[in-house]
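If you scroll down you'll find the structure; I have some questions about it.
Of the protein chains in this complex, one is absent; all others appear in place.
Take a look at chain A:
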Amino acid sequence: MSQMNLLQAINSALDTAMKQDERVLCFGEDVGAFGGVFRATSHLQEKYGKHRCFNTPLTEQGIIGFANGLATQGQVPVAEIQFADYIFPAFDQIVNETAKYRYRSGNEFNVGSLTIRTPYGGGIHGGLYHSQSPEAYFTHTPGLKVVVPRNPEQAKGLLLASIRDDNPVLFFEPKKLYRAAVGEVPDEDYTLPLGQAEVLREGTDVTLVAWGAQVQAIEKAAELAAEAGISCEVIDLRTLLPWDHDTLATSLKKTGRLIINHEAPRTSGFGAELAASLQESCFLYLESPILRVTGWDTPFPLALEKEYFPNELRTLDAIKASVGY
């Protein structure tokens, strides 16, 4: 075990994967000698050479197109998109190519070895274009897996699992936590399961679910609620596609109340999918409407970032509304 922040955990996962399998290649803008703008790929070029960790030209569609080809050839590409806000030039390659490679060829070809890493989310005073949470665009695309870790230990295990999973994975890293989240991380090689949510705190009155950096918000809200005598069950969804219906449904059937928290805007956010699916399977168990605590339906702000965030206080308000319904 070592104390690591989330960036160091990511770096440790990449190092572990590259050491274990020489087909693992890390590339993207500034990823090479510089180690990435956040330093997630620090020292990997020194260790494994320029042919395994390298800079690409500044072209997101090129990076992902290149990665698709590499994966088809049998390498294990881990492509970095410097900010999730800049993933959209690669949208066509991800949605029409990555996601459909296996299906459209009858599995003659696939890009299952591909992992796309990208920092997402607000909290670093990044304004419109260094703060977005675009996960829902991708959860709407069959063929992709979408994974979001909440802390360093989770980040290493989930990233290693994503790299080794035989499906293309979009791995969204909460950049607000890159240096802010520090914890014990195993030094050895380990994976955590994709497609499985984790219950972080058991409770009886309300179920709270979030992913990535927002897990901290619902954990804090659960503390505040406990002071008010409300018992919350806290769940980290971890994988958004395919998501863990059973863990959420089991919890919701127990508590009868659900609050979904995500940083992305509300309309057509992934919370809508969770709410729609769970009301279908748990309708008779519901004590109150499923609520969403989310970013507002605006572009991501700068000066008013605090007012935008679906923080623990807004979550607490929702908890009270749900219990008092």
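Just so it is clear, a contact is a pair of C-beta atoms (placed from the backbone, for glycine too) under 8 Å apart; a residue touches a chain by one contact, two chains touch by 3 or more; residues count from 1.
The working rule: contacts and distances are computed from a predicted model.
UniProt lists the omitted chain of the complex under the protein name "2-oxoisovalerate dehydrogenase subunit alpha" (options: "Biotinylated protein TB7.3", "Tol-Pal system protein TolB", "Transport permease protein" or "2-oxoisovalerate dehydrogenase subunit alpha").
In the full complex, chain A makes contact with the omitted chain through residues 23, 25, 51, 54, 56-57, 59, 61-62, 64-75, 77, 89, 92-93, 96-97, 100-110, 112, 142-143, 145, 166-167, 195, 242, 245-246.
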